[in-house]
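One protein chain is absent from this view; the other protein chains keep their places.
Which chain is which? They are A, B and C, in the order written, and residues in each are numbered from 1.
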Amino acid sequence: MAYDTQFLLGLYRQMVLIRQFEERVKFLFLEGVMPGTIHQYQGQEAVAVGVCSALEAQDVITSTHRPHGHALAKGLSIESLMGELFGKVTGCCHGKGGSMHVGDLEKGMVPAIAIVGGGVPIATGIGLSFKLRQEPRVAVCFMGDGATNEGAFHEAVNMGAIWSLPVVYVIENNRYSASTPICQTARVERLTERAHAYGIPGVTVDGNDVLTVHEAAQVAVERARSGAGPTLLEAMTYRITGHSRRDPCLYQPEEERKQALAEEPIGRYGAWLLAEGTAEQAALDQARAEVDAEIEEAVRAAQAAPAPAPEAALEDVFA
Amino acid sequence: MAYDTQFLLGLYRQMVLIRQFEERVKFLFLEGVMPGTIHQYQGQEAVAVGVCSALEAQDVITSTHRPHGHALAKGLSIESLMGELFGKVTGCCHGKGGSMHVGDLEKGMVPAIAIVGGGVPIATGIGLSFKLRQEPRVAVCFMGDGATNEGAFHEAVNMGAIWSLPVVYVIENNRYSASTPICQTARVERLTERAHAYGIPGVTVDGNDVLTVHEAAQVAVERARSGAGPTLLEAMTYRITGHSRRDPCLYQPEEERKQALAEEPIGRYGAWLLAEGTAEQAALDQARAEVDAEIEEAVRAAQAAPAPAPEAALEDVFA
Amino acid sequence: MARDERVFCIGEDIGIPGGWGGAFTVTLGLEQDFRERIIDTPISEAGLFGVALGAAIMGLRPVADVQYGDFLFCAMDQVVNQIATMRYMSGGKVTVPLVMRAPVGATGRGAQHARNPEAIFYGIPGLKIVCPATAYDAKGLLKAAVREDNPVLIFEHKLLYGSKGARAETEALDASSEVPEEDYVVPLGEGIVRREGTHVTVIANLLMMHRALLAAERLAGEGISAEVIDPRSLVPFDWELVEASVGKTMRAVVVEEGPRTGGIGAEIAASLAERMSDYLLAPVGRVASPDIPVPFAPPMEEFYRPTVERIVEAARGVVVGSGG
Partner (left out) sequence: MARDERVFCIGEDIGIPGGWGGAFTVTLGLEQDFRERIIDTPISEAGLFGVALGAAIMGLRPVADVQYGDFLFCAMDQVVNQIATMRYMSGGKVTVPLVMRAPVGATGRGAQHARNPEAIFYGIPGLKIVCPATAYDAKGLLKAAVREDNPVLIFEHKLLYGSKGARAETEALDASSEVPEEDYVVPLGEGIVRREGTHVTVIANLLMMHRALLAAERLAGEGISAEVIDPRSLVPFDWELVEASVGKTMRAVVVEEGPRTGGIGAEIAASLAERMSDYLLAPVGRVASPDIPVPFAPPMEEFYRPTVERIVEAARGVVVGSGG
């Protein structure tokens, strides 16, 4: 397929934005200035960016305990995200949600769901609402490989299938659920073999190649939008950072990590852009410098923003 | 395979026992002398009998809201079952369980689990205990077609698979979960296609043919006992009575019911025994007369048995 | 449903032609008028409540049900971790207009189809909870719940589903009060005095409300005048009504069908002790089931559930013990 340069560079910029955001956040954590806990997205950027670039603004995603990448890819502002991580009123959830619950329905992202598998029924229900209202919108459910072992996954994907709902179920297979390798908790080679159980298509792709992900997502999104029903899309990737803060990843074999680092999506895609002559190194460097500046500005703004009043905790329970 | 006549007649007698038991119970309900509610097994007898005849006494089964057939096939006495349905102290659960929870661990049957899908993890754990203790025993999990849509099914069968546990998962596909046809809630032709999702064998058989069920069960039980792991066994059958008391089955198409009645397991197997010359009509009639007499005796005993003291309700919460 | 096309029903066995309209025929007939808006699901409680939540987030107004309250535990993650918290976690940006219905109460089915789990959900911030005791309230509270912008859990009692119809329970009580055809609501959070009295306030809902009325009748025969309050909603709770009553009677008894420990009665008793300590002449009495799973055999089940007799005794005890 032929893409225009703007689009291709845009993907690069988005991935770098996520990477740099996460690296900055990691540093803020290590410095001890950011509260809470974090689950980070380094290494998986091609999935969020590849999928979200196949969506329209009015499409809606659900996310997980590892949501920063999804949020940025779906268009939440860096400020509102950083503000939320700092627990400030400027955060996308006014500080009530925190890292694991970032989201903004206006941008098409439900507050992230940190119960593994818990978002799968919810995304399915969003798809149902589109179908009942005959709206040409699609719901995308991001989940990890480990989530496919939850009962909620099974129940919900089946419902999506029998009602032919406009949903794309995206498995980000980073080979681990926390410290546990997926090959130890599922006997199938590819998790998309589980699609058989529901009579829907299952597609496994290289999740470190942003264009491959984008194209597979487009097919699935198109299928969903046309009323043909859901797809189970598995993107093979790797988490090149800890599961959450302070995880030294001792359970990941040295060799495997090395290989994963060699295949991480940004370096690969950058090299490809250069090789194809789509961009010069200077353009890539500039993209990075720009996002770094935006991130710094967001950090500054978040740190300067007011913390919520303690009693604000009592608000927003009921409408 | 060549079977001895005693064995073949035994299967017949067991199926007739279940049928007559259920018919008698239905009548007791209609008369209004039996309390509670019931889910009956008429039409599915070949499944319980075919499977349980492939088990050893020390093997253990879990059952469902429709457990009478499993209980009789696993060797619970008619008295202890009838006693339980009447809520008497002579019941297998001393009247605490009732129809939906009959069982007796001494006979290798866990009290039946009336939460659809709830027994699947429990059977899996029983299998785990056999494996951890290196006992050559097998756990069998009976469930309905509808149960395969529960999350618990998914989680537990996967665990059985990854740990290669000695479990046989038996789906009694009677085509309906309550009033809902399974073809409306699962897009797979055969529910055993779900076995793919766990990397275990799935076998679908004619569940109205007791010998076919028996043979398939033997293979699965053997596999489990040898350490090769679980099997998903689907027995195609039909419920020729209501889902529970007072269900006129208006949702079952006339044609379908007629066909099902023609294919019900006892008539079929009886005809085969006669055709093969394994038994004379007189022997079949006698089997039936014998079980009828045993059932009458059990009804009499249950009605005569003492009801539990009301305060007995306070016992047995803790050991 | 005719009024608002965003409303739809989702549950098991509710939409099958020739079927039952749910385990207790509640939706029977609706599947003909509103075919697309009666959604019959697989047996997947977590899935169906999560699906309802997703639809509610997008602005629809689902009415999701389980066939027995016990099955709420299969959907518990969705109810507790997702439905009850979604709005809050979003910082108030997401609205969850979701109605959940669950039949409760022991009816000869053994431990897994019998629980009164009201107290368990009572302690989960983010849920509104109502418990209609009459057909009038069942309609009025359901309509209020459907028009509410927050998650509402409706507990209905199996023995109050009417003494008529194919799925009536053997011991069902006739709760078929006048039900006006027209549109009306019973606002969430409004209790009602079912019988006036001066010596003791008896607080009871669902089936227990009916037993409390019978108890009041008997107490009257002994010269004890009991006021019976049906709070109708548990969250929000009509403290105003209860306080006014207890301010008058100066004694209270709470009746509930669930187990005693950690029950609704505990909260009401503790709150009344705090709110009305200058008025209460005796500790608030609690009538509840014992702390056991629900037994099957009829004599044990009868022993389990609070009887009119036990309510009478408790009220008498509170009144007599405090010089009434």
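The rule is short, and it goes like this: contacts are C-beta pairs under 8 Å (C-beta built on N, C-alpha and C of every residue); 3 or more make two chains touch, one makes a residue touch a chain.
Every value quoted in this text rests on a predicted model; they were computed, and no experiment measured them.
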*Mind giving the shown chains that are in contact with the missing chain?*
A, B, C
*Using the definition of touch stated at the top, determine which of C:Gly54, C:Gly126, C:Pro231 or C:Pro298 touches the missing chain.*
C:Gly126
_Given A:Gly69, A:Gly151 or A:Pro230, the one touching the chain that is not displayed_ = A:Gly151
*Of B:Ala46, B:Ile78 or B:Ile126, which one is in contact with the hidden chain?*
B:Ile126
*Just name the one of C:Lys93, C:Arg232, C:Arg251 or C:Arg286 that touches the chain not displayed here.*
C:Arg286
*Residues on chain B that touch the omitted chain in the whole complex?*
60, 62, 91-97, 101, 103-106, 110-111, 113, 115, 118, 120-130, 132-133, 139, 151-152, 155-156, 158-159, 162-163, 315-319
*Can you name the residues of chain A that touch the chain not displayed here?*
35-37, 87-88, 91, 93, 95-101, 113-117, 146-147, 149-152, 177-181, 184-186, 246-247, 250-252, 307-314, 317
*chain C residues touching the omitted chain (full complex)*: 70-71, 73-74, 76-77, 79-81, 84-85, 88-89, 110-112, 119-120, 122-126, 235, 258-259, 261-267, 269-271, 273-274, 277, 282-284, 286, 290-293, 295
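Methods note: only the chains that are shown with their structure count from here on.
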*Classify the chain contact graph as line, ring, star, complete or other.*
complete
*Hey, which chain ends up farthest from chain C, C-alpha centres compared?*
A
*Measure off the straight-line distance from the CA centroid of chain A to the CA centroid of chain B, and report it in whole Å.*
46
_On a C-alpha centroid basis, what's the spacing between chain A and chain C, in Å?_
41
*Touching two or more other chains, which residues of chain A qualify?*
151-152, 155, 158, 162
*For chain C, what residues touch not just one other chain but two or more?*
41-42, 44, 46-47
